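All protein chains but one are shown in place.
What follows is chain A.
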Amino acid sequence: MDLNRLPNDKKLQLCRWYFKVGCVFLPFVWAVNAIWFFREAFLKSPFEEQKQIKKYVLLSASGALVWAVALIAWVTVFQLQRASWGATGDALSFIVPLGRA
């Protein structure tokens, strides 16, 4: 969808909608929202709804970032420590690797 063709009120509606959808544990939607509306929020010449769009973009971005940090931390810890967790590690694994710990 080309944001340039959208009227400003529709942009805000869309941005808010994406933020709300992201609230149900969908950080990728937040990430998309933040990147997609970045230009509208910070680079475009000011318009009425920009302040609110800016708010949603910032919220989405920080939410996505927190998620990313948490996920990366978990994945790192899991990959490094799975073998030493023993039974718990296996129980948490979807695919248990063959032929190694």
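Methods note: contacts are C-beta pairs under 8 Å (C-beta built on N, C-alpha and C of every residue); 3 or more make two chains touch, one makes a residue touch a chain; residues count from 1.
Here, contacts and distances are computed from a predicted model.
Missing from the rendering is one chain, named in UniProt as "Nicastrin" (options: "Translation initiation factor eIF2B subunit alpha", "Nicastrin", "LYR motif-containing protein 5" or "Vps72/YL1 C-terminal domain-containing protein"). Between the chain not shown and the residues A:24, A:43, A:80 or A:95, the one that touches is A:95. Not every partner is drawn; the one left out touches chain A at residues 1-2, 5, 86-87, 90-91, 93-96, 98-101.
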